[in-house]
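With one protein chain removed, the remaining protein chains of the complex are shown where they sit.
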């Protein structure tokens, strides 16, 4: 994850949608072109239609083995991928690697080789170490989908966020719209992946949080501006929220306080929590988002979480559809055909 | 769970069996009419026929997502629901919520909303807090099945118990038969749900255990008598077992001793354990039951557990059939049609 090298080419409408998907892996969004992102979103439309059927199941991946390999606990993302794969009729194998098992001594490389040898066609991986899915992709012969690696990337989350914004925004586009991501930007793989997709989409993107939780993003913003993909970084929550079309609050991890990065949850809530009062600065039809799980009363007030303008459960449902689309697109690309 | 309000109407034979099932959720048996209970039992007959086939699988719930959400560990009940759902061709997602995950801060309400948004059509929930499935049913748009909540209710267990009794009792009915539940009544959701189904069925129900483990049941028995659904509460194990047609021993939790409610497992076994000697007080063809898992040598002697009159594994098999019946019946009732 470096801001300067190889930014995606083009912006919305810069090129016709790709006729076919050519990437073998989904590791992050920095390398996707806008037509590729649009192809994912269009395929997601088709998958949402499937989800609306009485029997939400198609045989697209029948006989394929999708293995989820999670080095961090995550019910939400793991189940989302599991349901997505089952809706496509794939066989799903769940592997949860507790720290105890890791210390059994087998190397990560051997684990990936073993999972492939066990028959996995597609590997969904979450790992606490940034970059681990990239290493997996070098080893694994099938398709790798990054389900979150360290602070680095969570590309399926950013794609479901983008899909949900387009579904809700007046003219179905984020181009030129003010989108605010509010909270612990520094430790957030969700924020980082959203930077790639939202700048590719031409949004007026603002990242807002305590200065201690924005470190390094000023430099990225400068590099992004130079590369034609600008975004704004600020600790001024009022400036950020003013006339916002979308506000996404991020989860505050309690562990950050121990590290001295936050004084207290109470103070965070007072200064940066997304309250109805603060929300009045935004557009009246602002779209409120959160990747979940929420700490209600900390980064988001309970009455904001349940506000009619909040689309938090839509994000979850769209997550299943986006992951169906990605599994479907990637499954068509094999090792011989293209390198991811 | 209150004894006095809204007892089920009618008794065995008081009304013709319901033509169609109208409830969206199964939370406890207190609200079921006898015809509804009979409809479950008749549907269970059909499901047992399916279980006897070489391929014990029907496509009834193909494409439906059944999610099990267990806040307490339970292999037995979780697997029973999982097998039942798979026998109906549903897709099953298992979510085990360890205490560590709960403390991640997400509210119960948000968890239920998220599971629905992930695509769950039917939710099987076990929770240590009495009433949690009721809250889930208020939030969840599909069907909720209570797989055990605190001390409160375990309705599928009571239905499989009733089904098993009818299968074994001479004329296929529990009406007028002496049925004894023996053990730690106080902490038993199994006992509480059985009170509803067995009084609805017109059984001569006796609850027996140490006085410390019967607290509150005298008052319930008085209220039940007033409402036309009497049962007997006693610490006299000989009086309870005399001429019993059915004896169900309940599991003794070792934790109860720490709480000062039991002197020792040894003393409990000596005074209330179901031994062959005590069993001689019952009818010669007494049906011996236990919800499992058994502490053999404590609440039930090993030679009683393996007595030919014990139907403990039949209970397990019938549990799969009862749960198939309930999933099948509930799946036909959607939010728009009826409220559970």
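List of remarks:
Every chain is named by a letter (A and B) in the order it is written, and numbering of its residues begins at 1.
Here is the rule we use: a residue touches a chain if its C-beta (ideal position, glycine included) is under 8 Å from a C-beta of that chain, and two chains touch if they have at least 3 such contacts.
Since the model is a prediction, treat every value here as computed from it, not as a measurement.
For the chain left out of this panel, the touching residue among B:175, B:227, B:281 or B:294 is B:294. Listed residues A:97, A:135, A:261 or A:281: the one in touch with the omitted chain is A:97. Remark: the omitted chain is touched by one listed residue; of B:60, B:79, B:175 or B:227 this is B:79. Touch with the hidden chain on the side of chain B covers residues 51, 53-57, 73, 75-76, 79-80, 82-83, 86-87, 254, 292-296, 298, 305, 312-317, 319-320.
For chain A, the list of residues touching the undisplayed chain reads 62-65, 67, 91, 93, 95, 97, 100-101, 104-107, 110-111, 113-119.
Note that only the chains that are shown with their structure count from here on.
Rounded to whole angstrom units, the spacing between the C-alpha centres of chain A and chain B is 42.
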